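My questions will all concern the structure given below.
A single protein chain has been removed from this complex, and every other one stays in its place.
Letters are used for the chains, namely A and B, taken in the order the chains are written, and counting of residues starts over at 1 for each.
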Amino acid sequence: MVFFCKYMHKLVTLAGVSLLLPLTSQAVDLMPVIPKAKGQQCVESTDKMRRNHMEYILHQRNDTLRKGIRTPKYSLKKCIECHNAPDKDNRVAHISSKQDHFCSSCHTYVAVKIDCFECHADKPKKTQYHPTSREGH
Amino acid sequence: MKAIRYLQIEGRSVGYYALLGILGLIVAAGGLAALYMEHNGHYVTGMNNQIVWGIPHVFAVFLIIAASGALNVASISSVFNKKAYKPLALLSAFLSVCLLLGGLTVLVLDLGQPDRLIIAMTLYNFKSIFAWNMILYNGFIAVVAVYIWFMMEKRMNKYSRYAGFTAFFWRLMLTTGTGSIFGFIVARQAYDAAIMAPMFVIMSLSYGLAIFILVMMASYHWSERELGDATVRRMTNLLGVFIAAVLYFTLTYHLTNLYVTENHGVEAFILRDGGLYTQLFWIGTILIGGLLPLFLIYFPATAKNRKMISAACVMVILGGLATLYVIIIGGQAYPLEMFPGKIVESSFFDGGIKAYTPTLAEILLGTGGFALSLIMVALVVKILRVLPDNMADANVDPHY
Partner (left out) sequence: MKQDTDMNRRRFLGQTAGVAGLTIVPGVMLYEVQARPADQAASSSVRWGMLIDTRQCDTGCTDCVTACKTENGWGSTETKSSPEQQAQWIRKVKLTDKQTGHVQSLPLMCQHCETPPCVDVCPTGASMKRADGIVLVDKHICIGCRYCMMACPYKARSFIHEPLTDQKPHAPRGVGTVESCTLCVHRIDKDGTPACVEACNAEGHKAMYFGNLNDPDSDISKHLKQHGGEQIRADLGLNTGVRYQGL
C-alpha cells in the first residue's frame, strides 16, 4: 500500500513540478529552496533531469550492482558529489535537513518519500583505499 | 430431517460486542507494535543475527498451517462426500481464509521492509520455496473464495464439489510448501529432513480442526443455537486421530534423527539439555498438545462434556504453538555444525547455544495476527449467512 502511494506521489510530483516551473517569479516563497550544485552542467538538461532522474538512477543501480557496470554518468555517488558538495565552511547537508539537502528540499516539498538514503551515503566522502587498513588512516 | 437454513447470527448481544471489543484491542495492540517495530528497526525485538526468526514467525506459521487444516470439514464434505459435514463446510472455508490472512499479515509486518511487499508480489525467484509460497498463499485465497461462492450461490452448487477438490489439493500443496521452508534448509541440523513437509501437513490437520471445533462450539453456544452431540463427537474423534498422528510423526522424526550420529547433538539438545526447548517439547508438544487432549477426547467421562472438549482444543493449540517454537527457534538456537570435532569460539557467537528473549512488541504482533483472524470470523458469521441455524442431531443426516 505504502509503495503504491509512492507511485501516486510520483505522478503528483511530475504534475506538480511541471506546473510550478512557469510560476517561479510570482510564487518565490512557496517554492522549495533548491541548493546550488557545484558543477556547471548536469548530465542531462534540467528539464530532463526533473522529469526522469528516477528512471536514470533506477537503471543505473541495476547495472552497477548486478553487473558491475560503473559508468559515472548516472551514478548516485556523482549526483551527491555535485549537488551536496561541502560549502565554503566545509559543511555538508544531511538528508534529514529538509531545506539544505538537494534531494530533501524538493522531495519534502512534493511529499515524495525516498528511501535511497536509508542505505546510500547522503554526502560525498573521498574514497581512499587503506593500504595498511589501520583504523585512522 | 429439515432442510438446512443458513442464517446470520444476531450479533447484538453485549457478549458479542464484548468479544469484538477485546479482539479489536488485541488487533490494535498488534498494529501499534508493528508500527513501532518498523519505525525503530528490529533492534526493539529480541530477534538478532543468531535467532533471525522469532515469535512472529511462530504465530505466522501456526496460523498459516492451521488455515489449511481448518478446511478439513469442507474437504471431507466435498471430497469424501460425507453429508454430515456439509452444513458446516461454509464456516470451515471462511475460517480457513481468515486464519491465512491473519498469518500472512504477521509475516509481512515482520519484514525488514514491509512497504516493499509489492516487490515480493512482482519479483519472483522461482527457485525459492518462499516465492512459491507467495503464489500458493494467494492462490489458496482465490481458490477457496471460488469454492465459497459456488457453495453460496444456488446455481453454482453443482460445481462446488470440483471447487472443493481443487481447494483440497491446493491446501495440501500449501502446507507442504510451508513445511519445505524448513525442510530445505540444508545448513541447519534440526531442519534438514524430508519428513518436515508431511509432518507439517499432519500438524495442520490437527491445529486447524482444533480451532474449527472451538469456533463452531463458541458460535453455537453464544448464538444460542443447537449443536448436536453427534456432530461434535464426529469431529472430536477425527481430532483424536490427528493428534495421535502428530505424535507418531514427532516420534518418527526424532527416532530417524537419532539414528544418524551427526544429529545426536541437536537431538540431545531438544530432548534432554535444551532447558526451555526441552520443557516445551515434553510438556508443550507431548503432554499438553498430545497426551492430555487425547485423554480428554476419548475418556468417556470427559468426551461428552463440551467444556472438556474446548479445553482439549485449547491444549492442542497451545501445544501447536509450543511445537513450532521448538522447531523454529530451538532449531536456530542450536549452533551450526561448521567444524565437526572442534570447540568453536568467536565474536559472532559461533559455537554456543544462542539465547532468545522475545520483547513485548513481537509477542503483541503475533497475538494481534491471531486476533485479526478471529475478529474476521466473528464478523463473517454476523454479516453473511454462513452458520446453519440448527445443527441438532435430528437435523443432520447421521448415516454418513
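Structure notes:
We take it that a contact is a pair of C-beta atoms (placed from the backbone, for glycine too) under 8 Å apart; a residue touches a chain by one contact, two chains touch by 3 or more.
Remember, it's a predicted structure, so these values are computed and weren't measured experimentally.
For the chain left out of this panel, the touching residue among B:Y17, B:F80 or B:Y124 is B:Y124.
Although one chain is not displayed, chain B still touches it through residues 40-43, 47-53, 111-114, 116-117, 119-120, 123-125, 127-131, 134, 181, 184-188, 332, 336, 338-339, 341-350, 354-355. Mapped onto chain A, the footprint of the missing chain covers residues 61-63, 65-72, 77, 80, 94, 118-122, 124-125, 127, 129-135, 137.
Following the convention adopted for this analysis, only the chains that are shown with their structure count from here on.
With centres taken as mean Cα positions, chain B sits 46 Å from chain A.
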